[in-house]
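All protein chains but one are shown in place.
Residue numbering begins at 1 within each chain, and the chains themselves are lettered A, B and C in the order written.
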Amino acid sequence: MFGFLARYGTVIALVLLVVFNLAYTRNFATLQTLNVNLTQVCTIVIVAVGMTLVIATGGIDLSVGSLMAISGALAPMIFMGTIFPVGNIYLAVAVAMIASILVAGLFGLFNGWLVSRFRIQPIVATLVLFIAGRGIAQVITNGNLQTFRVPQFQWIGLARPLGIPAQVIIMAVLVAAAAWALHRTVFGRSILAVGGNEKASELAGIAVSRIKLAVYAISGLCAGLAGLVVIAINSSSDANLVGLGMELDAIAAVAVGGTLLSGGKATIIGTLLGALTIQLVRYTLLANGVPDAAALVVKAGIIAFAVWLQQQHRV
Amino acid sequence: MTAQPDQAALLLDMRDIQKRFAGIPALADASLQVLPGEIHALIGQNGAGKSTLIKVLTGYYRRDAGQVLFERKPFEVGSPHQAQVSGISTIYQEINLVPLRSVTENICLGREKRRRGLLDWSAMHAEAERLLSRFSIGIDVRRPLSDFNTATQQMVAIARAIGFSARLVIMDEPTSSLDEREVSVLFSVIRQLKADGVSVLFVSHKLDELYEVCDRVTIMRDGRTVRSAAMSDIGKLELVAAMLGRDVAAVEGHATAFGERDRSRIGDVLFTAEGLAAGQLVRDVSFDLRRGEIAGFAGLLGAGRTETARLVFGADRRSAGEMTMEGASYHPARAADAIAAGMGFCTEDRKAEGIVPEMTVAENITLALLPKISRNGILNEARQKEIVERFIRELDIKCSGPNQKVRELSGGNQQKVLLARWLAMNPKLLILDEPTRGIDVGAKAEIQRIIRKLADDGLGVLMISSELEEVMEGADRIFVLREGVRVAELEGQAADEEDVLAAMAHGGAAKEAA
Amino acid sequence: MNSARLVRIIGTYGVVIALAALVLFGFLRYDRFLGLFNVMSVLRYNSMFALVALGMCFVIMTGGIDLSVGSVAALGSVASALASPHGIVAGLAAGVGAGLAAGLINALLVTRGNLMPFIATLATMLAASGSALLLADNQTVSVSYDSGFTAIGQGNFWIFPIPAVIALVAYVVGSVVLNYTSTGRTVLAIGGGEDASRLMGLRTDRVKFLVYVASGCLAGLAGVVLASQFGAGQPIEGVGWELFAIAAVVVGGTLLTGGSGSVLTTLAGVLLLGILFNVLNFENGMGWISLSAYWQSVIRGLFLLVVVLLQARLTARRETA
Partner (left out) sequence: ALPPLAKKDKYKVGFAQTESNNPWRLAETKSMHDEAAKLGHQLVYTDAAGSSAKQASDVNSMIAQGVDAIFLPPREDKPLVPVILAARDAGIPVFLVDRDVDHTMAKPGEDYVCFIGSDFIQEATRVGEWLVKNANGKSKIIELEGTTGASAATDRKKGFDDFIAKHSQFTILASQSGDFARDKGRQVAETLLQAHPDADIIYAHNDEMALGAIAALEAAGKTPGKDVLILSIDGEKEGVQAIIDGKIGAICACSPLFGPKAFATMADYAAGKKIPPFIKNEDAFFDATNAKKDFDIAF
């Protein structure tokens, strides 16, 4: 019984939250509520997928929020023609999206390079870009807000094919792909092996450095994508605020989802559930008018409880 | 069963101990009685529950049922710390020390010397040196433990354990990484302990050792105590039979493992190494290996055998030397290159460099095989299942199934998983560093038979073992290393033990050295 | 061996050398950089970070991490500000007590609840921050200027700021504990291998417990200094302190994976990062450039990068030497 509770701890927490809301939160059982929650949780999930892979190798990535800011700052500069003149808006948007995600990926690669080549501990290696990255985004925009109305770009945050928000589709695809890759591919197996025992993996012929480079780069790409989603919804990009505090949200989602922070064991679906739990906590507290200060305390309690529940099936 | 020792005189009395992990019993009904001042052997197959019984005793695990009396008082400890304070000092199976800290700290942590309330470092260094000198080891105790090899670390662990003035010292396979010289030093220390009235609980798969030092023996099988007797009352075959749960007659077949070799099956040259060198540890090693041949490396602690193997496998960078593999020149920059060339390397330190503890048995076995069980980077589950099940069967790995975590297996079974990893890749050349470390006699024979069979099928094997006997029996040729230099090459099964020993110690044959 | 030893020394004391170089640079480039006012105000201000980093240093040496230090300091500042009318002792006790409570929660979550330190202290970080706001009713809380409480932060001991003296004493005690008590050695052992340490019979849980409690208390003490120095309990102060502390500890040469580290070089790490801010301010005062906050974060990031890269090189060389 207890084992069951533990294994499905996050699911149970989620169900309890839903039940609570059905009973106490006005207007909860509506499609729009689902919509609001899903769109709000998207960016965290997208970032947390990359984070899960990094954590699975025994690392951590503090720079994701700053990388979101960089990609979010870069994209409008390109499609609005601040950097170079744009001819065709579709082309400009395509270039903007690809370039800014790639730049974030390159910064991620830089993290991976520090970690694998110089053996700098991941927290510190990514702390560098955590500090400097947002500064870079602010420097390139001079700290200014960029506002835009470019539907060709904003579909990523606003479009609703078949009534489902585009970013929710992107999130679902990403989650499915990552979950599949983690358990069904050589790459995924290698990630877990590196996190589980790096020396043994090296001796078993796994290219440890390349795996590490790859996961940090992927984390960067995910952050870059998330940055675009955020600015698209808001029709504006503010390098000071895009992705602020995202690293802690993403890590919390990963941990609540049941992934070990020490590496070697990971679950993408768990991460999705973890993010949903945190999102629903936030929604519940807001919708029921719990003041910000008290909400912090409650949120802390729920995170600790959910992770504690997860922990119980380990002897 | 033999007559039970006098109840009142017992130092330790464990009865009806039960311990389950996730519902699966590791200890079903285990009992253990140790007398004051005796050396007591605890034996059993891999996974029989010896280590678990010890960890239950020292409070690392909480028992599910049963009672423990120590010095006739109920013994309820919640942590290894309490056990230590109560007079039980333990060396666990995997070396459990802190590699980053100095030797002194590893020896003295937990019973620090103080002066005016603060630690007295010079006294502690002196204490560490004094304890190690009992094992004729003179090292710089200020250096981090990780600077030293497995054997030295094992000696440090032993020194630590006997440094506590305990009434019971538990040693879980202390000799598995020691060579004979060190083992004999250890035995003299154990006898000294006995003379001082200290009891020793000794776990080992090397039966000869047991007969050499132990007074009594407790035999476990499948989590139960099946027999307890005075060492002198029980013959070797009988012992093995009780351990394996078979008749004496069935066991007799196990006696010789490698068996006579048909030398005609040895083929052409597979691998050569010329003048290998790296740092201080490997200075000049040349050897060659033929298809179907088993070559052994003999040498003392720190002779450079492991280091040489690592160079061959590309795990470390060499500073000089040429190698060829199958006639082509071979320059491994990393382990992946060696694997691509058809080599496998089963390392001596299974905890640090071998198993991935959080992964399943299946995932561990196929770790070096990923390119072969996948297409376009996508794993073929069916293929994986087939391979894994075959090796679990062939090596008789005791686990609840391919999906059990390796961390939950007993030491010996973890070793088998590692062997399976390398056998599964179907290598041309297999380097085995201490392949049967910690493996019970039954399984050991099985593994040796497998090695032999593979060699007969054309596999070249490079075997490193601290058990001279294993090298002498198994190897077709023996290369003796001493201080990083290959000092002798001897014919395997024809070699004279004296010659090998002399080469190991002095670098020449017995006659010359004498 | 001799050159290897030299490398080892540079590796350990690299941060001290970097600190000396930065101070020298400031001295040569700016008037009044080493003036009494500047030196003392830099010490006074950075003593809070020094206290927090000391606790963090011990936590990190056990292989853990304490993300809650910043918001615990904020909580401590509010608690001590509220208690300050009752005198200096009450203020001190309230601030440190709040830190102690938070530290106890961390300690229980980590040792009893078996939570990963990152998550346990993340939760405490949120909770402490919420509690600080609740306690302060979302506002800064004025301290009493009549009870003498402000002496802790604003007073001097001879010419030295009292907070700096407090921090220095804390570091000396910390260093002695680390190097000359079994608790200190156990801290390092746990970081080097927790399971092994437990099997070695060390009281790992007890020591881990102590370490988180100590970190909480030190953060609380930093909060007392914060309240006293600026005359107010500040519920929303402390953001990012944990990262400053982690950076200082790492720059000070302590391994984040635990098992190896030094207390005094952590102090040098704090000063190095703290003085960097001061240097940037002075550079802005030169009138050549006016570095925006943005450039400052880029420069700080690069600076951290250079220091850790240098360290990585040195330790790599030390391993092969």
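Here is the rule we use: contacts are C-beta pairs under 8 Å (C-beta built on N, C-alpha and C of every residue); 3 or more make two chains touch, one makes a residue touch a chain.
The structure displayed is predicted, hence computed values, not measured ones.
Although it is not drawn here, the omitted chain touches the following shown chains in the complete assembly: A, C.
Only one residue in the set A:P85, A:P161 or A:G289 touches the chain that does not appear here, and it is A:G289.
By the touch rule set out above, chain C reaches the unshown chain at residues 30-33, 35, 37-38, 41-42, 45, 48, 133, 136, 138-142, 145, 150, 154, 226, 229-232, 234-237, 239-240, 277-278, 281-282, 284-285, 287, 290, 292-294, 296. Panel shows chain A; residues 25-27, 30, 32-33, 36, 39-40, 138, 143-145, 147, 158, 230, 233-236, 238, 240-242, 244, 282-283, 286-289, 291-293 of it touch the chain omitted from the view.
Rule of thumb we're sticking to: only the chains that are shown with their structure count from here on.
More C-beta pairs in contact connect the chains of A-C than those of the other pair, out of A-C and B-C.
Taking each chain's centre as the average of its CA atoms, chain B and chain C sit 45 Å apart.
Shared interface positions of chain B, i.e. residues touching 2 or more other chains, are not present.
Residue positions of chain C with contacts to 2 or more other chains are 255. Taken in their complex, chain C has these residues touching chain A: 65, 67, 109, 113-116, 118-120, 122-127, 129-131, 133-134, 138, 243, 246-247, 250, 255-257, 292-298, 300-302, 304-305, 308-309, 312-313, 316.
Those residues of chain A that touch chain B in the complex are listed here as 3, 184-187, 189-190, 192-193, 195-197, 199-207, 260, 264-265, 315. Contacts from chain A toward chain C in the complex involve residues 60, 62, 114, 118-121, 123-125, 127-136, 138-139, 142-143, 248, 251-252, 255, 260-262, 292-297, 299-301, 303-304, 307-308, 311, 314.
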